[in-house]
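One structure is given below, encoded as structure tokens.
The complex appears here minus one protein chain, its other protein chains still in place.
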Amino acid sequence: MFARLPDLKERAVVRLTVDGRAIEARAGESVAAALLLSGVLVVRTTPVSGAPRGPFCMMGVCFDCLVSIDGEPNRQACMVTVRDGMQVERMQGARKVDP
Amino acid sequence: MRDSMIDVAVIGGGPAGLAAAATCAEAGLTTYLIDEQASPGGQIYRAIADTPVADRAILGADYWRGEALVAAFQRSGAVHLASALAWDVTPDLEVAVSVGGGSRFLRARRVIIASGALERPMPVPGWTLPGVMTVGAGQILLKSSGAVPSGRVVLAGCGPLLYLLAAQYRRAGAEVALILDTTPAANFKRALRHLPEFLLAGSYLAKGAELLLSAQRSVEIVRGVDSIVAAGEGQLRSVRYNVRGQEREVSADLLLLHQGVVPNVNLSMAIGCAHDWDGEQLCWSPRLDAWSNATVGGVAIAGDGAGIGGAAAAAERGRIAALDAARHLGVLSEAQRDLRAAGPRAALRRAMRGRRFLDLLYAPAPSFRVPADNAVACRCEEVVARQIRDCVALGVPGPNQMKSFLRCGMGPCQGRLCGLTVTETIAAARGVAPGMVGHYRIRPPIKPITLGEIALLPKSEAAIKAVARG
Partner (left out) sequence: MTVADAVIIGGGIQGCSAALHLARLGAKAVVLEMAHAGRHASGVNAGGVRTLGRHMAEVPLAVAALEAWHRIGDLVDDDCGFESVGQVMVAETDAELTRMRSRAEDLSHAGFLHEEPIDSADLRRLVPAVADHCVGGLVARRDGAANPFRATLAFKRKAESLGARVREGVRALGIERVPGGWEVDTDDGRIAAPAVINAAGAWADRFAAQMGDPVPLQAIAPMLMVTAPMPRFVEPVVIGGGRTLSFKQFRNGTVLVGGGHRGRADRASQRTVLDWRELSVNAESACALFPIMRTARVVRAWAGIEGRMPDDIPVIGPSGRQDGAFHAFGFSAHGFQLAPIVGAVIADLVTSGRSRLPIEPFRIGRFRAAAG
């Protein structure tokens, strides 16, 4: 749905995983941008109804792009810059805790 | 970060914050700029220091004006706390700051809040679907990642930003399929008596005309759209809209919504500053004196967070607030402050010329502010407008009392995306003015921080004081 312009200034490639799948981003990008640019439109389902949500405002206002980053839930993907080795997980509705 | 006393804490790194911090630091004050973004510029000049967009023509001259502000800030000696969230300010002006998962209190003698603007919610049915975003979001993706949409794109709403993004996309070689303009036809008549002042402001007109012509050459524009529905199962597939009684539908991969910007008042509200309903800008604005001081002692508010005026005005308002802070702290006399403020005040008057015309012309239609029964008003708690109306019928008079019934405004966004919608919907249902209905009582932390982080806050007497709330 989004693509990088062809003639951008060079930025280092950053590798992270989304639900275990490897994706590539560019240094300086937000996690939300990295997800959208690798075709991940739905980043979570809501705790209330289980409805799918994706990044909406990209400026830290709407809290729709909440994901789990390196094991910490409810992080704003649009406010966190990508890092090599980062593990991003999409959040699924009202999960039960693991026993 | 230690718990030592600084002179001025400036919160927010957009034009107002950058100008305020630079002015304070140049006056010899120990100044910290606390900003949530990783690099300075705020949203209007987002990523200006590190955007990957190489072709400067794409983002346009207005964007690059921010470079001078950032350069002046960087020269000034002000300390930049980047990726830092100011989540509370106590009555003793201790600023609670979260950086890298840890919080500290930064004690300041003056605080200047420059929290900027956020996009007014546009709660159309289906706006929670993945594939629906805001025009601002599209622009942020372009500025910070050089990203443009690759599918079928529809822009909808009203206001200059809609056409600016269309122009930026066109210059970047990205295609916009359709613009749905929701500006009510009646607005022009209402705005007309402010047209002469607007014409005097020359530059607006030239810019506006250029944007419009640019859009018209490349995009189909439908004017007078009076309802919009984002449709699709699990993801946006099409946009249905109504124009002059005619229902139409277009397929779409991305719908970008926008109907202007409003002050971001969560921090100023949370720390107890008085706010009033602005009947022309249709939003809450903090109550300020002539030097931008709020009703909470030691706190000033500058830039769009104090009422929408745009980037040029924001920088001047930042300078004016900073000069008064310098006067309070004794590095400028009253006469010196007045003398130095003359230039910024004149520039501010120029920058604000024509603003009322724009406010009235682009005032979003009531039907896009007070949503249809089936539209989600509160995205966090998934509350639809009908539930709000039912609650009013039950005798619930305002947004705070409604929380107990619907939880609207109690989610993580702290009412940022639903506050105006809920207030205006209750007001309309009760038949009273929004100012009578009031806004959510905003509570700190103004953005969620972890319990673990709170548990690790310094517990010594000196480090922590208290915060006034309503």
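Each chain gets a letter, A and B, in the order it is written, and its residues are counted from 1.
Basically, a residue touches a chain if its C-beta (ideal position, glycine included) is under 8 Å from a C-beta of that chain, and two chains touch if they have at least 3 such contacts.
Predicted model only: the values in this text are computed from it and were never measured.
Chemist: Please pick, from B:219, B:332 or B:410, the residue that touches the omitted chain in the full complex.
Modeler: Missing-chain contact among the listed residues: B:410.
Chemist: Write the list of chain B residues that the hidden chain touches.
Modeler: Interface with the chain not displayed, on the chain B side: 88, 91, 96, 105, 272, 395, 397, 401, 403-405, 407, 410-412, 414, 441, 443-445, 448-452, 454-461, 463-470.
Chemist: At which residues does chain A meet the chain that is not included here?
Modeler: Given the touch definition above, chain A has residues 47-48, 71-74, 94-97, 99 touching the missing chain.
In the analysis below, only the chains that are shown with their structure count from here on.
Chemist: So in the complex, the part of chain A that touches chain B is made up of which residues?
Modeler: Chain A reaches chain B through residues 1-5, 7-9, 11, 26, 28-30, 33, 36-37, 41-42, 46, 48-49, 51-64, 66, 72, 74, 79, 81.
Chemist: Spell out the part of chain B that touches chain A in their complex, as residue ranges.
Modeler: 36, 38, 43, 47, 50-55, 58, 83, 118-119, 128-134, 136-137, 140-141, 144-151, 172-173, 234-235, 253-254, 264, 379-382, 411-413, 416-417, 447-448, 450
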